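One chain of protein is taken out of this complex; the other chains stay put.
Up next, chain A:
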Amino acid sequence: MTTNEENRMEKSAWQSQPLDAPVVSLAFVHHQASRLNKDFRQQKGLMYWALGIMVAAGLVTVFRDPPSDIGPMLYVMRVGILLALAGAVCVVLEMRSRARMLQSRDDVTVTQSLDAYRSELERRRDYYLHSWRWSLLPMLPAALVLIVGGMIYDPHPEMLSHYGLIVVFAVAFTAAGVWDHRRKGHAYQGELDALGTLEHRPRP
């Protein structure tokens, strides 16, 4: 049997395999596409509602009648909560802009599949290497004010050990998260490096 005949056999075996794939109608595609848009709008709406409730709850906490026996700790709490709200707004806005970038990309870019694979790997690498910057840094001032301020001004000295534990757990948790993300980010970079060694077709 010649190589060409062998190739034909392999290809015909592949092409004549029984398929369990359902037939997808145009109406179904319309329906699913509009449902995806609707789901996306609902998720966005839910996110804004959650943010609104958090801001309202935070403001109520800040400005309601304070307990009389906590002294300067009241100001620490107020500043800390306001900073946490501002940080949360920053995080939500950043998430929103990233979701929008992801959403719009599908509609406008159909490129060679290797380019698409590369840009997907780059997106994931950047997410894992840099997400801590936009997800943790905005919350850092609030955490510092609440913890350091609490250590200094909390009227209950027995709480000091609690603050110490919070700091230890927060630092350990953050370090583990950042380390894990960096490890994943470097794995994506490794895959990108391997792609870089392939010879590409010149773009038309």
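One rule holds in what follows: a contact is a pair of C-beta atoms (placed from the backbone, for glycine too) under 8 Å apart; a residue touches a chain by one contact, two chains touch by 3 or more; residues count from 1.
The rule is short, and it goes like this: contacts and distances are computed from a predicted model.
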{"item": "Omitted chain, identified by the protein name its UniProt record gives, among \"RNA polymerase sigma-70 factor (ECF subfamily)\", \"Carbon monoxide dehydrogenase medium subunit\", \"tRNA 2-thiouridine synthesizing protein A\" or \"Peptide/nickel transport system ATP-binding protein\"", "value": "\"RNA polymerase sigma-70 factor (ECF subfamily)\""}
{"item": "Contact partner of the left-out chain, one of A:Asp20, A:Glu158 or A:Asp193", "value": "A:Asp20"}
{"item": "Interface with the unshown chain - residue positions in chain A", "value": "1, 3, 6-7, 9-11, 13-15, 17, 19-36, 38, 106-108, 110-117, 120-121, 124, 187-188, 190-191, 194-195, 198-202, 204"}
